[in-house]
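A single protein chain has been omitted from the complex, and every remaining protein chain is retained in its original position.
Every chain is named by a letter (A, B and C) in the order it is written, and numbering of its residues begins at 1.
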Amino acid sequence: MDLTFSEAELAFRDELRSWLADHHPGEMPHGDEDEQYAFRRDWQRTLYDGGWAAVHWPSRYGGRDATLTQSAIYFEELGRARAPLAANVLGLLLAGPTIMAWGTEEQQDRYLTPILSAEEIWCQGFSEPEAGSDLASLKTKAVRDGDEWVVTGQKVWTSGAQHSKWCMLVARTDQDVPKHKGLSYFLMDMEQAEIQVRPLVQITGEAEFNELFIEEARIPHENLLGGEGNGWKVALTTLMNERAGLGFFLQVRMRNVLDDLVTAAVQNGRIDDPVVADRLGDLHLRTENLRLLAYRGLSTIERYGQPGPEGSLTKWLWSETNQLLAQTAADVVGADALVAGTPWAYELLRSRGNSIEGGTTEILKNIVAERVLRLPRAA
Amino acid sequence: MDLTFSEAELAFRDELRSWLADHHPGEMPHGDEDEQYAFRRDWQRTLYDGGWAAVHWPSRYGGRDATLTQSAIYFEELGRARAPLAANVLGLLLAGPTIMAWGTEEQQDRYLTPILSAEEIWCQGFSEPEAGSDLASLKTKAVRDGDEWVVTGQKVWTSGAQHSKWCMLVARTDQDVPKHKGLSYFLMDMEQAEIQVRPLVQITGEAEFNELFIEEARIPHENLLGGEGNGWKVALTTLMNERAGLGFFLQVRMRNVLDDLVTAAVQNGRIDDPVVADRLGDLHLRTENLRLLAYRGLSTIERYGQPGPEGSLTKWLWSETNQLLAQTAADVVGADALVAGTPWAYELLRSRGNSIEGGTTEILKNIVAERVLRLPRAA
Amino acid sequence: MNFDFSEDQHEIKRTAHDLLAKRSPLERVRAAAESRTYDDGLWTELVELGWPGIAIDEQHGGGGLGVVELCTLLEEGGHALAGSPFLATALCGLVLQAAGDDGQRAAWLPRLASGEVTGTVGTADALVPDADGAALLLLADADGIRLLERYEATVEPVDAIDPTRRYARVSAPAGAGSPLPGDVEAALDRARVAVAAELVGVSARALEMTVAYVQDRKQFGVPVGSFQAVQHRCAQMLLHTESARAATYFAAWAADADPERLAEGAALAKAAASDGVRETTASAIQAHGGIGFTWEADVHWFYKRAQLGAAYLGGGGAMRARLARLAARRVEAVV
Partner (left out) sequence: MNFDFSEDQHEIKRTAHDLLAKRSPLERVRAAAESRTYDDGLWTELVELGWPGIAIDEQHGGGGLGVVELCTLLEEGGHALAGSPFLATALCGLVLQAAGDDGQRAAWLPRLASGEVTGTVGTADALVPDADGAALLLLADADGIRLLERYEATVEPVDAIDPTRRYARVSAPAGAGSPLPGDVEAALDRARVAVAAELVGVSARALEMTVAYVQDRKQFGVPVGSFQAVQHRCAQMLLHTESARAATYFAAWAADADPERLAEGAALAKAAASDGVRETTASAIQAHGGIGFTWEADVHWFYKRAQLGAAYLGGGGAMRARLARLAARRVEAVV
């Protein structure tokens, strides 16, 4: 057990810190979403030019062959510097690694570099309105027509679709086999009139997500990834990569918000109320627990080649803590936290989505019970 | 809405208070269970002699025709006076009302008075080791043999069995019909060698409960209650009466413990710690909520003839609060609460059973969801 | 002992429910919230029905009923989430009637009761509902409550996260306005009970919507409401709602009939309602899944109103601290 960073890890961190000090894009513009998106796209170009867009990618694809720990350091440092997320975060974290795992050489050559440079933005077309957490019941269907597939259906929770050139699409290509057996995974060009993108406004008033209405959109057969009928397996690769390193970014972001809250409590004197201190102490504990569990998870993967129980716990703990943090902030900060547009008010609304997006807490607990603790499946 | 007691209610209360002031038996002896039981039996005789053993019973059976509110007042006053429970509490609350509802005139004449006078103590033989919360899957069987039934099986959680003359027994009399259809309800004489009573020691070290091992015990046919095959319906009458008024006793008992805790916190100065005050304030809130919900439940029954949603909530709220109270006491009182034999230590252990006995909290929540909120039954 | 409403009280509540269901369905709440306007016609109608003055004495032109009756209306108001200055004006009337002097009452209660003017109650550090349109503002601070006319106060409208209601920050120079001479805490406690009543309605509606949704919505081939986790969540929402409701009815009754128990009742009601409604409305979003997090579902209006209402005139923390003091006093009286 050694919880210090190695020489190589420290060198990596220091190089990044010093690069970040020189290239930090400043604070994200407030308000307009298109403007924010452009800002994040520029920021990814800056990262790309510096060789910092995707440190966890192999160097032959433009990455840095970062170890898991380095990758964690990377996201922690970005978070600590309060730098924005790269625009093409789904491409970098999900599409890229999935294409590396399942794509042909041609596909890898075609898609990876534009992902890295933010030239081509990606979105994820998995969820459907009727399916919710139940991926096996997807209804969007793709029918073979010569060299093409014709796709019809509806997708939901597609973040960034309005900016995307490509979509990781899971669709049903065989109606006659049960559940997830008839699914295939496509790389779908979003620039066609047969795809309507409708923003899905959240309770915050923003539209991070979209609905996709797909009416006979066309996908060349060569854009099938991993072979016909293998969509479930390929999608699992994507899902496995979800939040891999991003977790560290989110956790540091939470730490920043907590630090801001403690600062506010020190400044307005509420920290002297032992009840407030008790709640802040609890939040500090939870935030540190999250960091420690995340690092312990990395060591487990490094040793055993697969995530330990920690992996299924961190997203749940993160979302619960983030919600608690936002509610505590409202109590400690007071009226400002209820004024639309303040960062506290934003957290109070946005955090409600944390326990739903990327797997509801209920589903995550089921997974912990059934896959980690090996309890019998619910009837 | 009128939350004052009526003249009649006040008169009832004052009469009881003044009687209690004259007849309170003093503090229950510590330690020995038989001694405690004898104490409670004496106390019930005192109650009986004063006409206070079962105020909710009709006057023709020796009760006082008490209204629901008077019955609540009765248990509240006993609790407030820190009087012990009558020895034959299951006879008074469960067996008596069930026999009144389902018994023949002969049965009523035979059983009711000895229940009231504590001459014959009753216990309840419903639960079985394999069945747990699932009453429909009872296995104890009764086979007709001439004028008798021959009973074989095992019962568990029979409180007071070692002192009991009679047992409310639910047994399977028909193996060929599904689930709860083949059950019958018997009044079983406990004084036979074919019934072994084995104390079931709890985590407190006491044995409030017992296991019954029944090996061809005999019950005269005339001791069948409500007719063959009607056991489920008769048992529901018993279960409906469970905790009817007792809830008020338990709630006042909790209030007494909370008052003791607040007193301890005032005396040791911990009340000045705002974190402690916050927890005590919460306990005060919960305890009052419980009282208010219980009284509101009475008004609902009086108006609509059946319990409202409150009925299913109070036992759950009571057990949760009692556990919270016990744990808070341990934190506030300190080391004494961890010394075996102190009242605080007893609460810390005993309260763990509250969310299990008389319906686990999980089952109660299911009932609330399915019967009160009309959610679809779990698959 | 009767914890049930009288026939009249039931009738008032039922009528209010039906009226608001018709006049303020969620489509209208949404339209008003999105345009940050009120349905002025609804307010006119409520005024005609005498809602603002229901608990104001008849001698001042009110309906002469009690806090219990007012609370039935406010609960239905919270249930419907109707946007109007009703809560603020009713609170203003309650506080003024309880703590004002004869002159203050005679000058203002008839105008509040008739709906000629609207009023509000608040503190300088909080978001005060409907202050901008109010002719009369009651501003509370450590020294008591001051009665301020609109021109005496600085009112700065703000967009709160709850767009179903108008909010503002209110301040006034030292010495402005006239103090209310009566028992300030008892007056504010009446207002707290009234806020709690609205929150009970918010909580109940969030539960109703959730139950309807999970009965209908299917996942993995079965209704979501058949999952035990969802069932237990809904059961917990019911417990919060019914606890807050029982405490609020008790407190409302105490305000009318047993003022010595008002302080405890108000603290119980506001604590139970404030904490409960935050839990139930957050739970409602969760039980709706992804849909619940979207603007187009209606649950978020309830979550937002809950947050504002929970903080208004003191939240759960402040109330629990009071309850602990009351509990300590109770045992000290015995010891």
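List of remarks:
Criterion: a residue touches a chain if its C-beta (ideal position, glycine included) is under 8 Å from a C-beta of that chain, and two chains touch if they have at least 3 such contacts.
Every value quoted in this text rests on a predicted model; they were computed, and no experiment measured them.
Considering B:275, B:301 or B:367, the position touching the chain not shown turns out to be B:275 (whole complex).
Contact with the undisplayed chain is limited, among B:113, B:152 or B:202, to B:202.
If you put the hidden chain back, the residue from A:28, A:271 or A:339 that touches it is A:271.
Where chain C meets the chain that is not shown, the touching residues are 227-229, 232.
Taking the complete complex into account, residues 1-6, 9, 69, 258-259, 262-263, 265-266, 271, 274, 277-278, 280-282, 284-285, 288-289, 292-293, 295-296, 298-300, 302-303, 309-310, 313, 316-317, 362, 364-366, 368-370, 372-379 of chain A touch the chain not shown. Panel shows chain B; residues 127, 130-134, 137, 156-157, 200-203, 205, 275, 323, 327, 330-331, 334-335, 338-341, 345, 348-349, 352-353, 355-357, 360-362, 365 of it touch the chain omitted from the view.
Keep this in mind: only the chains that are shown with their structure count from here on.
Distances from each chain's CA mean to the overall CA mean are smallest for chain C.
Of all chains, the one whose Cα centroid sits at the greatest distance from that of chain B is A. Within chain B, the positions touching two or more other chains are listed as 274, 278, 379. Residues of chain C in contact with at least two other chains: 227, 230, 317, 321.
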